[in-house]
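The complex appears here without one of its protein chains, the remainder shown in place.
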Amino acid sequence: MSSVITKDDFFALVNEIQSSPYYRQPLAFAIARVDRGQKDPSKILQATFPFINWEENYASAAIFQKALQESGCLIPLDESEVVFDVNRNFVAEAISYCTPWLDEAVGEAHKNVQVMKYLRDLPEEELANFRVVFLFEDAKPKSVEAVYLKLYALSQGKAPLRSLNLDGAFGVLPNVAWEGRKPYELEWLRENELRLKMEGNYPNIDAVDKFPRYLQHVIPAENTRILDAAKVRMGAQLAPGTTVMPGASYVNFNAGTLGPCMVEGRISSSAVVGKGSDIGGGASILGVLSGTSGNPITIGENCLLGANSVTGIPLGDGCIVDAGIAVLEGTKFFIAPEEFKKIKEANPDWDAQYKELFKGIELAGLSGIHFRQDSTSGQMKAFRSCKEVKLNEELH
Amino acid sequence: MSSVITKDDFFALVNEIQSSPYYRQPLAFAIARVDRGQKDPSKILQATFPFINWEENYASAAIFQKALQESGCLIPLDESEVVFDVNRNFVAEAISYCTPWLDEAVGEAHKNVQVMKYLRDLPEEELANFRVVFLFEDAKPKSVEAVYLKLYALSQGKAPLRSLNLDGAFGVLPNVAWEGRKPYELEWLRENELRLKMEGNYPNIDAVDKFPRYLQHVIPAENTRILDAAKVRMGAQLAPGTTVMPGASYVNFNAGTLGPCMVEGRISSSAVVGKGSDIGGGASILGVLSGTSGNPITIGENCLLGANSVTGIPLGDGCIVDAGIAVLEGTKFFIAPEEFKKIKEANPDWDAQYKELFKGIELAGLSGIHFRQDSTSGQMKAFRSCKEVKLNEELH
Partner (left out) sequence: MSSVITKDDFFALVNEIQSSPYYRQPLAFAIARVDRGQKDPSKILQATFPFINWEENYASAAIFQKALQESGCLIPLDESEVVFDVNRNFVAEAISYCTPWLDEAVGEAHKNVQVMKYLRDLPEEELANFRVVFLFEDAKPKSVEAVYLKLYALSQGKAPLRSLNLDGAFGVLPNVAWEGRKPYELEWLRENELRLKMEGNYPNIDAVDKFPRYLQHVIPAENTRILDAAKVRMGAQLAPGTTVMPGASYVNFNAGTLGPCMVEGRISSSAVVGKGSDIGGGASILGVLSGTSGNPITIGENCLLGANSVTGIPLGDGCIVDAGIAVLEGTKFFIAPEEFKKIKEANPDWDAQYKELFKGIELAGLSGIHFRQDSTSGQMKAFRSCKEVKLNEELH
């Protein structure tokens, strides 16, 4: 082991590592506590990260890479990611490099060192529950740990929604039965069903899914509310001040809010909602996995999607979709000439000539539009919105 | 301590207290078992009432007030509410006054005395989990205990929906993470996340909210069903025979049903539904916090709100809102002359002249109306309902 006694020793070592040929600067890295298959312990069912590093803390990255190298785990030069079991040597090496920080590593300080201190104090047999993962680029994730690391980055707001490559994540994650935070292999359950039921020990399964729930891994901001954990999937991002009610709402992974929002409807995968918007009870924002022609939908700020409305086009700021109507790409909206003029004023970049009927897709992304079905004629209409959308301050 | 041996002694003491200057007749009072903050134990996260007194049991109120007085807790003369920690002296005093009832206090009898007997037998360190709360008038609640006491009164049917002052309740209740019935301070979770996750002890959070769920505190009537606890917030009131299905339904606090109802949709805050009504799958009744212009909505008896309908006006009895339509204050409904006549007959107090188009708000509270969108013209229409709405006897 290297002899690292002072902080200067430490920085010198980090410099040395970072210029050595095996070092690769990571996009992200972290130590995961993993749940392994009951039937096949080589199968990773879930990865829980006490702390993640996302484009940050490169000194720790260097130390971890050297400790891996010294403990016989070679960093591949051409892979987009790598995952190793944590072993006693890796921990001892890493701890030895961190000597000058050990005492300071408490509370908010030096979280990677704190993680290593926990690992140092663990009995040997518990180390098998931990793995170290490095992502070197944002490629298709290949391991459960890599998928979880990206979901953490999204849900903890370290990476913007839609910014990460999650292609193939469904293929990587195993489908498991969740009893609280504990995942079970379905095959193991099947093989043990008779015994568990005879003994009265059959688990109480909350869900069967590849993804965990957001609240199984993420602590929301002080003023964020999620009234039913089932309603927000891991990988969703909720800005502080967002409230997700339990009626018909849902926020899928890689979807969410950019500021305080009231969410009583569905924010499908890849949909993003701006601050101050109100997604009414049962309102549906279509997602790339369901309904849209593949374009992810952005809803602007201070929009109101009425109860049981459906929105299949992007909206700008201050739009209102009336309760119960569907605004789809192909829906034709009548616009009166004077309303067309006002809409143009509110959207100076909108390059359109007047006509009576506009398809939904032609109005995509415009601000200040009110979408309505005329109750006397059944005709769908768009006009300049004259109501200001304001969230109730207490958000229920 | 006073010497109370016989029941006569007891009543004499109660009379004496009730005419003493410190006694204040309460609106409500109760002993709460509280959950305190993990980080800040002075912060009350939840109050659980084994039993509440709401405009009743004034003898117990007198005894409790004297015991408080004797144990050094002064009842304020000008506050709308007061909360004290339960201490050993308070318990000993109160128990001593209740001597003649101690043996009888079992089962349904003398529940306040039963509570004191439990407190008497507790080890000292457990007493810190209990507090005594008095409400003297229905003012804005100032403490967590006062908010919970009012929510109990609503949910246990001791106070009618919309009858209580809950202004500022959102500001009083802390936002906490719920693991089952156990609330966690978010800040404590954040400070302990790394350790809990390293140890594999991170809690399984069901919800993050200021309010608990109805079923965390309230036992519904024998023939009431709630298929998903997340769907009914504490402070809701469900009349016996109500069924709340798990699809898109939700019943917010200060909202609910007045008789057997089928609830597959949303009953927003302040909305009240009469007996025999069927709130179809995904149907939305707008609430004062979301959608209405501030008027709470009452739905009468034997109404049918069709699947995915939206109702933004009050309805009388026997109304039908067709599946998928929105009945809002501004929606214009065509009424044929002969239907107008029939509606008038069904609503003799309705003071209206015939015209072709009525706004929703003009039809508010009328009975026997069927709201529909004409499928050939798209026009919204209102006519005299000719179907009798009857709940399925088994209510699913």
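Letters A and B name the chains as they come in the text, with residue numbers starting at 1 for each one.
Simple rule for what comes next: a residue touches a chain if its C-beta (ideal position, glycine included) is under 8 Å from a C-beta of that chain, and two chains touch if they have at least 3 such contacts.
A quick note: this is a predicted structure, and the numbers were derived from the prediction, not measured.
Although one chain is not drawn, the whole complex shows that of B:Ser3, B:Gln353 or B:Ser375 it is B:Ser375 that touches it. Per the touch definition above, the residue from B:Ser155, B:Thr224 or B:Asn347 contacting the chain not shown is B:Thr224.
Within the full complex, the residue among B:Val91, B:Ala177 or B:Met262 touching the omitted chain is B:Met262. The omitted chain makes contact with chain A at the following residues, 170-171, 175, 177, 186-187, 189-191, 193-195, 197-200, 202, 204-210, 230-231, 233, 247-250, 252, 266, 268-269, 282, 284, 286, 289-291, 308-310, 312, 324-326, 328, 331-334, 357, 373-374, 377-380. Against the chain not shown here, chain B presents residues 33, 48-51, 107, 111, 114-115, 118-119, 129, 180-181, 215-216, 219-230, 245-248, 262, 264, 278, 280-282, 306-308, 322-325, 373-379, 392, 394-396.
One rule holds for everything that comes next: only the chains that are shown with their structure count from here on.
Separation between the centroids of chain A and chain B, computed from CA atoms only, is 35 Å.
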